[in-house]
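Okay, here's the structure, questions in a sec.
One protein chain is absent from this view; the other protein chains keep their places.
Chains here go by letter, A and B, matching the order in which they are written, and residues are numbered from 1 within each.
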Amino acid sequence: MKLARILLTVCLLIGVGVSSAGQKASDFALRSVSDGNIRLSEYYGDVVMLNFWATWCGPCRQELPVLEELQKKFKRAGFTVLAVNVDTPDVDVADYLSEFQLSFPVLLDQSHEVVKKYNIRAMPGSVFLSRDGEIRHVHLGYKDGDQRKYEQIIEALLKE
Amino acid sequence: MTSPSKGFGVFLKSCVLAVLVIVSAGCSQLQEMTKLPEFQPWVAPYERGLLSREEMVRERHTYPSQFREHVYSVRGASQGATGSQGGGCGCN
Partner (left out) sequence: MAVIDLFFCMETPRLRFFLRLFLIPVVMVSTAWAVPLPKDKAEATYHYYDGGGVEVTGPALFIRKSVGDSVSVTGSYYVDEITSASIDVESYASPYTEERTEYSVSADYVENDAKISIAYVNSDESDYQSNTFHFDYAEEFFGGLTTASLGYSSGTDDVMSNISDFKDTADHDFYRLGLSQVVLPEMIIRANFEHISDRGFLGSPYRKALVNGVLFDENLPRTRRSNAFSLGADYFIETWSTAIKAQYRYFSDSWDIKADDFRLSATKSLQTHWIIEGWVRYYGQSSASFYQDQFSSVFTYRSRDKELSDFDSYSLGFGVEYLFEDISWLKTPSLAFGAEWIRYQYNDFYEYLNGDFNQNNNKQLYEFDATVAYVSFSTNF
């Protein structure tokens, strides 16, 4: 029983979210599906939506066209989506993407280094960064109607 | 197992806990105060890809496995705890 108590306490105490609002976003460099290596800091000055997704995740698939609409709508105002894929190395992400016309970078995080750093606890997970690289909002999951929420967050961040 | 006085202590504590739970469910401020630190699953959501693979998914087709289960239960005396349920029939 004592062991169970200790175990439970340990389990409950492990990990406090590192992905909380107001923090500076950790910089990283990942290989992209089409444009070579991409570093997050290259986008400082723009509002960034870091979207973590996988080919096996149904809601992620539904969300991709929505991300493309956001990209088209806000790109000129200084916004970009950075889609970070967390599939295992055996998955052909480029092939999966051929049916979508996506104009934003898709990065490969096969080792799960970045998704772990951002403590993403649901799929898909989106982290909204301000122009100076601060985490302003974390959105977990995707449902019909979330597009409106995303637009509101992005518009607010663009105004800053 | 537990003596009457201990049992009453447990009952009292559970009542307090139940009240706390019910109140915190409704009151968001109290909810903030009573929040436990977030639980970190040892298999993270982004590591769930393998379990979603077609090979791992049970019952991609609904009827084939249900029909097999039906044959097993009709041709034997046992039923239950298989994960699928159907209705009764006069299958003899």
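We adopt the following convention: a contact is a pair of C-beta atoms (placed from the backbone, for glycine too) under 8 Å apart; a residue touches a chain by one contact, two chains touch by 3 or more.
Predicted, not measured: the structure shown is a model, and the values here were computed from it.
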| item | value |
| --- | --- |
| Those residues of chain A which, in the complete complex, touch the missing chain | 5, 8-9, 12, 58-59, 88, 90, 121-123, 140-141, 143-144 |
| On chain B, residues whose C-beta touches the chain left out of the figure | 1-2, 6-7, 9-10, 13-14, 16-18, 20-21, 24-25, 31, 34-36, 38-45, 47-51, 53-56, 58, 60-64, 67-68, 71-72, 74-83, 85-92 |
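Criterion: only the chains that are shown with their structure count from here on.
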| item | value |
| --- | --- |
| Centre distance in Å when chain A and chain B are each reduced to the mean of their C-alpha atoms | 30 |
| Chain A-touching residues of chain B, taken from the complex the two chains share | 36-41, 44-50, 52-53 |
| Chain B contact footprint on chain A (complex, rising order) | 11-17, 52, 54-57, 86-88, 112, 115-116, 120-123, 125 |
